[in-house]
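A single protein chain has been omitted from the complex, and every remaining protein chain is retained in its original position.
For subunit A:
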Amino acid sequence: MTGAGTTGALVEVDGLTIDFPTQSGTVRAVDGLGFTLEKGKALGLVGESGSGKSATAFSLLGLHRGTGAELTGSVRVAGTDVLNAPDAELRRLRGARAALVFQDPLSSLDPYYAVGDQIAEVYRVHTGASRKAARRRAVESLDRVGIPDAARRARARPHEFSGGMRQRALIAMALSCSPDLLVADEPTTALDVTVQAQILDLLHELRTETGMALLLVTHDLGVVAGSVDDVLVMREGREVERGPVDRVLGAPGRPYTRELLGAVPRLEAPGPPRTVSDPEILVSVDGLGRDFGRRGSRVRAVEDVSLEIRRGETLGVVGESGSGKTTLGRMLVRLLEPTSGRLVLDGRDITRLSERRLRPFRREMQMVFQDPASSLNPRRCIGESIADPLRAEGALTEREIVARARELLERVGLDPDWYERHPHEFSGGQRQRVGIARALAPKPRLLVCDEPVSALDVTTQAQVMRLLGELREEFGLTLVFIAHDLAVVRQVSDRVAVMRQGRVVEQGAADAVYDSPRHPYTKGLLAAVPVLDPRESAARRRARRALAAN
């Protein structure tokens, strides 16, 4: 069963249909998909969640076997008829000729074994090499993907690696047998933007060097722009559009592709101009700090942060994971008590107020959380979730509360008659609307949004952002918008604070920070953001390489 297929392509998918049987009937994840991928080429599979892109990627390695999914059509990879090949033949394909890199590097390695041994294991399975040779190969692979001091680090366990290093280790595992095809399923989604750029650069470099083909699965159009030759846009299991990357991104032929592109927040585009007339300061923060942990293992999450937020203004807070932005946000609404510094809300020092004394201020400051799925009580209907803060306030009668909750539902774009429904009946975007309605219920003046759209698809993200923009004007809100996505932050912010390792390294008017950043960290952050223009993306990659070479 080896040798080229009919067209000599490395990957040939034809009429692929994937059905998942569920309790409420069969769900068709992929519907009649077909594409080919030539040796040494790169194809980007792009789509929103539920578009069937990951299911397609997994089917190339026959990973659906044993899961109950039903596949029809044909999938040929490196001469193997994946859907019909016997298990043993499939195992010879997996890892050796076609390898897969998964989305979540944190959980994709076995926590109980040294990283090097895991790579060596895969190498031994396919080559029958000696333990010693396999270990040497593992070190080589780790070195190849840029793990410093690879011989020593090969003996470390995954939890001793950072997220980016773990993703490198997974790539090293995939490369260990020099496969012809690398399938990467959202390889950078769980990573910070600077690390994402490094991993994408690495993939690009490896591809030019080894001549392997790449199938890159992602929801992020910016990620494919600089990394693939062709793009296939998917929606609801079907192909929407396919073509060379500069054509599809530059001159999309289909309305859905245009919609998708239009929804992508642009780093270079400032948000709609606003004038914040009110010079009065609503929140003032002076030398704010917060420590976690006890004596020996004390971690300084936020250190010496000073900010002023004017009434009606929107302050964007950007930073990578672990930069302390969430901790800062929680302190601003006093969900966390600061370890040091002063927090003044509307002229009143609330840094150390007891929970009881703080209560009258609670309604003034509200928070919208990142994960709408886990920040709503799954056993309570959404109307009640919105009504709860009003009840806590105790100023309104029950009828007024329900009426107000329904009014809010309508305002955030949901049907007021859905009051009695439970969170699981809604999509991610709708749940986040509920979260916003709940935060707005007590008519706050300060609204802190912590990564409110990072769990959402780009089109949904754009809708929620638009809603937030409208509500901000309508309710006269002062907004603190925390996100890791620099483009999203630029869309809404008047001023921006850039955080790194618990400190604010740069703050100022949004346009100034984005267009002429002063701090090197801000510059690096901005340079790492993927751009939609393939040519620009290639130019940036060259610039990054030049920077690294120096």
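Odds and ends about this structure:
Quick note on the criterion: a residue touches a chain if its C-beta (ideal position, glycine included) is under 8 Å from a C-beta of that chain, and two chains touch if they have at least 3 such contacts; residues count from 1.
Following the convention adopted for this analysis, contacts and distances are computed from a predicted model.
Only one chain is not pictured, and the protein name UniProt records for it, out of "Aspartyl/glutamyl-tRNA(Asn/Gln) amidotransferase subunit B", "ABC transporter permease", "AraC family transcriptional regulator" or "N-substituted formamide deformylase", is "ABC transporter permease". From the options A:17, A:74 or A:108, the residue with contact to the unseen chain in the full assembly is A:108.
The chain omitted from view is touched by exactly one of A:126, A:300, A:404 or A:421, namely A:126. From the options A:132, A:159, A:356 or A:399, the residue with contact to the unseen chain in the full assembly is A:159.
Which of A:28, A:91 or A:404 touches the hidden chain is settled by the complete complex: it is A:91. By the touch criterion stated above, the residues of subunit A touching the omitted chain are 61, 63, 90-96, 99-100, 102, 104, 107-113, 118, 121-122, 125-126, 157, 159, 170, 173-174, 297.
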